[in-house]
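Here the complex is missing one protein chain, while the rest keep their positions.
Presenting chain A:
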Amino acid sequence: MVAEAPPVRAGYRHDAQLVAATCVAIRRAGIDFAVHLPDTINYPLIRALDADPDVISVSCSREDEGVAIAMGAYLGGHWPVLLTEGSGLGLAGLALARAVVQRTPLLILASHNSALGERHDYAAATRRVTEPLLDALTIPYVIAMRGSDIPMLIREAQMTVHGDRRPVAILLPRHSLHEIEEDRT
């Protein structure tokens, strides 16, 4: 029996206007320090923040390390954002707990989530850590259902970051920043 050809993997294409609007929203929220590890959703944001001379942009090697770097950035006078895949939050539980205890203001933009747009089998573990980890640490979060909402969500979440002096997360399903072929036909 001859096996069928495997399904072709879909490529991703980002909505450039949404990416630009998201970066503008990050800057307008007063964020001036970005620490990040790339994934298929957030990498254009990272490139844009890297290119901004008014942002200290740091590529870390582990996401828990990134949380710790963000803690230092806040203590050193900056307003940080962490861009990470949801799996990275799973790795960062203890560091995030310390950030919560120390009252560290930190906006988290976490790609991937449990329910939406997760087609790949190898993301099975990733799908299972994001929301449960945030729930366990009582870190508030919202899921960006529409890309056009992201600038507003960043603005409003950063208000809570300021007011509550702790991390707040916005979860970015793939559809929120990607152009999705089937949706446009």
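Here is the rule we go by: contacts are C-beta pairs under 8 Å (C-beta built on N, C-alpha and C of every residue); 3 or more make two chains touch, one makes a residue touch a chain; residues count from 1.
Just so it is clear, contacts and distances are computed from a predicted model.
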**Complete:** Of the listed "ABC transporter permease", "M48 family metallopeptidase", "Thiamine pyrophosphate enzyme TPP-binding domain-containing protein" or "Lactate utilization protein", the name UniProt assigns to the chain that isn't shown is "Thiamine pyrophosphate enzyme TPP-binding domain-containing protein"
**Request:** Using the touch definition up top, pick the residue from A:27, A:98, A:127 or A:175 that touches the left-out chain.
**Result:** A:98
**Message:** Among A:16, A:51, A:75 or A:115, which one touches the chain that has been omitted from the display?
**Reply:** A:75
**Prompt:** Residues on chain A that touch the omitted chain in the whole complex?
**Reply:** 33, 35, 56, 58-62, 64-65, 68-78, 80, 94-95, 98, 101-103, 105, 162-163, 165
